[in-house]
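Here the complex is missing a single protein chain, while all its other protein chains stay put.
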Amino acid sequence: MSMQNIRAFMPRQDLIAFLVLAVVIFIAMPLAMDIFRLNLVGKYLTYAFVAVGLVLCWGYGGILSLGQGVFFGLGGYCMAMFLKLESSTPEATAIQSTPGIPDFMDWNQITEIPWFWEPFHSLPLALIAVLIVPTIFAYIIGVAMFKRRVGGVYFAIITQAVASILTILIIGQQGYTGGVNGITDLRTLLGWDIRSDSAKYVLYFVNGILLFACLLFAQYVRKSKLGRILLAMREREDRVRFTGYDVSNFKIFVFCLGAAFSAIGGAMFTLQVGFMSPSFVGIVPSIEMVIFCAVGGRMSIIGAVYGTLVVNWAKTSFSESFPELWLFAMGALFIGVVMAFPSGLAGLYRNHVGPFIEKSYKRLRLSYENYRKPDNLVTSD
Amino acid sequence: MFSDYSTAELLSIFAMQGFAGLILFSVFVLMALGLAIIFGQMGVINMAHGEFMILGAYVTYLISNLFSEYMPALFSMYFFLAMIVAFFVTGALGAFVEWAMIRHLYKRPLDTLLATWGLSLILQQTYRTVFGAREVGVSLPDWLMGSVPLTDIIEIPINGLFVMGLTLIISVAVYLLMYKSQFGGQVRAVVQNRPMAGAVGINTEKTDRFTFALGCGIAGIAGSAFTMVGSTGPTAGQLYIVDTFLVVVFGGAQSLLGTIASAFTISQAQSTMEFFLSGSMAKVLTLLVVVGILMLRPQGLFALKIRH
Amino acid sequence: MNTPPLIKPLKRFTRRSCIHLAAIFATSLLTPAIAGAEVNTTGLAVTDKDVTVGILHSVTGTMAISETGSVQAEKLAIKQINEMGGVLGRQIKYIQEDGASDWPTFAEKSKKLLVNDKVAAVFGCWTSASRKAVLPVFEQYNGMLYYPTFYEGLEQSPNVIYTGQEATQQIIAGIDWVVKEKGAKKFFLLGSDYIWPRTSNKIARKHIEKLGLKVVGEEYYPLGHTQFNSVINKIKLKKPDVIYAIVVGGSNVAFYKQLKAAGIDMTKEKPVLLTISVTEDEIRGIGGENIDGAYAAMKYFQSLPNDNNKAFVKAFKEMWGDDIVIGDVTQAAYLGPWLWKAAVEKAGSFDIDKIRAASPGIELTTAPEGYVRIHENHHLWSKTRVGLAGKDGQYKVVYETKELMEPDPFPKGYQ
Partner (left out) sequence: MNAQTAANNEDFVLSVEGLTVSFDGFKAVNDLSFYVEENEIRVIIGPNGAGKTTVLDLICGKTQATEGSIKFRGKELTKMSEHAIVHAGIGRKFQNPSIYEDLTVFENLEISFPRGHSVFGALVFKRDAEVIAAVEEVAETIFLSEDLNKTAGLLSHGQKQWLEIGMLLIQKPDLLMLDEPVAGMSVAERKQTAELLNRITKGRSVVVIEHDMQFVEDIAHRVTVMHQGKVLSEGSMERVKNDPKVIEVYLGH
């Protein structure tokens, strides 16, 4: 890549934003927090995967999905299935009537592992499934909807229905899915205890690195022509279509990408929190994830990460001190962001904080130059 | 599947399931009519629709308490008053919400979705703070609670009949209002061409506010009626929202008749399947079929072919 | 809703009821306070003056409806213990966290309570899902959870004391009763679609079939479902002697209202409606007139006539208002702090391992439900009762098992 290409991919401002975020995630947070808080941040950051995907889908592509929890959940479930099988050794489950299968299957009179669980004995297959299953699911929905030009509000409502179908299905088929409890009590990954403090540190950093990989890819998409086409499409879909683009393919792509990001987040969630449950698949978490994105600024991938962190941090601390007020605050946040700050934290930064920093920086630089001047007086004057 | 039953029983099954379906149909229509007006006519996605319904239910609860406290003699009639008050209270809240929030967002339909979701959270917490987290029991007048026996198996619940009658009355009223009155003409004019409607002297702002308030008011009546069949709690409204939207979208958002037809289709399908499958699977299958059909026919089942 | 209890309630709590309770709990009061150094080496939030515990329930979200009572009961128990001099001479302070009806939040908050606040015990959780979510946390950080809800069993953790009944305790006695007293032969099983109703119905079915009787239908509906006309039609066709209903939450209201509207009169001889999921709490939402004549099998009803219970109901109403009702889970939640206190005092330490070792065999003669004892498997020995629901929203106890039911979370022959 030539220097110019790099510049185009990552303008100076974006580079600074990426670096600052890297410092926050990889240095500041781990230094400032104990492992309990850090693990919490790690959990929040798994939602950031979804939010970043939503920036591309919704902010850029204009596709508002109210079912991102489906993909988060599917990714998380794929991971959880592997971990559950690993922890369901005949020794650990000796108390069951059929030892060696996950506990909830035993409770539901299932005596052997169902076929679709079989691939999850293998970690590589499970990891592939984490990415592939949600993406294919998104692809099917995407083809069905976008090829027929279903968009906007209708798409939002249908994704919502999909989320509710999947929730009922997971809860109803509890013998295969763990039902409303989810898949719980996950302990080890290839023998490595994921509940220990050291594992939590490692997982936090793995999570951070994966998030940055996703962010960099998202940045690449943003800055590629594809990013501009998405913007163009959102504004003038017909114009793009009559410029010779198959618009639906672009929508499908970005929807699948969002799904894949969410799935990675879901898998990391399972690893860090130690269980997966249908409460992430439903409508409420899916809409909450949209608000993370909206608070961060629906056009800013970095903003989405901060948005996720801020909302969740507020949620945790608010609900610790004033549990009853939390919903009021959350509701007000939704309304406030939509009505007063449609471009979220990123917009706030761009319009107020950024110029201020710029000004201060210039002033600083000016005073620095003034300070340097006396040295040069001899030659210059 | 049918071998377990005798012919007479089978006939009874179909009669009773048909009736159960009709009750479900009435419930769907009541839920969806308000939304069809707001979403279909104004393009606003009101995620707080369920909370407006629950407001109607709480109003009914308050009035029933009021009557049993101060006017026990008239208790058997309180329900009618409750529905009227519920209509006006939710309508007034609707008008306020339109003024404070919705009117600023007409150009951003997806954003109305998020903002009204925020509203729904606030309303939920308000109910919780005011009425407590527990469900409240709305006591009904005795005449609403019985049933009319037809045969020894088939009995027709009176509250079911009441809900059906109410649905009929409201549907007719809404039809007359939207298609036969001057107000309806104005609403449709505003929907079709806002600047033109404004130019010919229709007060578009007022029309919007009334339309939104009307939709909310109907939600209030629905909530009031639901105290007969469902629960009244702070979060009960959320249960309805997905179903309601699907009914409206499935019917083709623009058409009220479509909404009614779609409510009929979905309710009959669901109640028939419920009889032969487990409740959960019936629900999943119904939703799947609806979503599947919507994918094949995104404009909804009953929408007119319109010129793009 | 959740005012810090030490201000308002203290005023309301009358001297008379204090004395009464003091007499009841005299035995535990007499336990001498042990010097700080001995009990304070556990790394928990224990000082010479006080000890901190956690309360972890949902006060927001869909489950807030059910969990409110438990929070109130736990606060009442803590207040009463404090007024009697606390535990090992230390006043109990509590930190309350909101699980927000969201299982990961439960896990997160339990971790906070154990790791950051270092609480000596946690009273909390309601749904099985929330318990499953926090269980690994309690096992990892070695905390102690007092879990109040009747539940499906199939679990036995060294870090949990289950103060509610597990499924067999509730189910078997109830079915035996209905078979004996009502001559029931045909059962229709019905439930909300999740693990507790399904597991419970599985046990019920096995038991019914063991008795040589017949299950004529088994149905599940999604949580929150509000249209039960189809299943009511099925019930009418199958003509069961007993409708065995494990419907939960908002669905309950719809189910009983529609059942009544469809002309199934529970006050008549047949069919009998037997539930294990409707406590007095739920009846508030359903309305007494809609559930009049139904039977419930559980271990506690507010109307239990013993003296313990009268004092408990009185104190509860004084603290939380006259119009409050108390259900089975609320009472079980109330047991939590008392059982913990007894275990701490028996162990002479707040240390979790010592409490665990001390717990089995601990008995509470002062329990509102009468008498309970902790089993080796961390569940409670308790009696099961059958109550008949009345228009006033209260149950009238019509039957009580003679012996304490042994808790059997992994019942052989029922899985």
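When the chains are written out, they are named A, B and C in that same order, and each has its own residue count from 1.
As a working rule, a contact is a pair of C-beta atoms (placed from the backbone, for glycine too) under 8 Å apart; a residue touches a chain by one contact, two chains touch by 3 or more.
Nothing here was measured: the structure is a model prediction, and the numbers come from that model.
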- Message: Given that one chain is not shown, which residue among A:M79, A:I194, A:V240 or A:I287 touches it?
- Response: A:V240
- Item | Hidden-chain contact residue, picked from the options A:V162, A:L211 or A:I229 | A:I229
- Query: Which listed residue (A:A8, A:A28 or A:I128) would be found touching the missing chain in the intact complex?
  - Reply: A:A8
- Query: Footprint of the hidden chain on chain A, which residues?
  - Reply: 5, 8, 220-221, 224-226, 228-229, 231-232, 235-236, 238-247, 249-250, 253
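In the analysis below, only the chains that are shown with their structure count from here on.
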- Task: With chains as vertices and touches as edges, which is it: line, ring, star, complete or other?
- Result: complete
- Two chains sharing the most contacts, counting C-beta pairs only: B-C
- Query: Counting in whole Å, what is the centre-to-centre distance of chain B and chain C, each centre being its mean C-alpha position?
  - Reply: 36
- Message: If I count partner chains per residue in chain A, which residues reach a count of at least 2?
- Response: 168, 171-172, 324, 327
- Multi-chain contacts in chain B, i.e. residues touching at least two other chains, fall at 125, 128-129, 238, 278, 280, 283
- Under the touch definition given earlier, write down the residues of chain C that touch chain B in their complex. 1, 59-62, 64-65, 68, 193, 219-222, 224-227, 229-234, 236-237, 250-254, 257-258, 260-263, 281, 283-290
- Item | Contact set on chain A toward chain C in their complex | 34, 36, 39-40, 43, 95, 97, 103-104, 106-109, 168, 171-172, 174, 179-182, 184-187, 195, 273-275, 277, 279-280, 316, 319-320, 323-324, 326-327
- For the complex, which residues does chain B have touching chain C? 5, 9, 12-13, 16-17, 19-20, 23-24, 27, 125, 128-129, 132-140, 145-147, 149, 153, 155, 157-160, 226, 228-236, 238-239, 270-271, 274-275, 278-280, 282-283
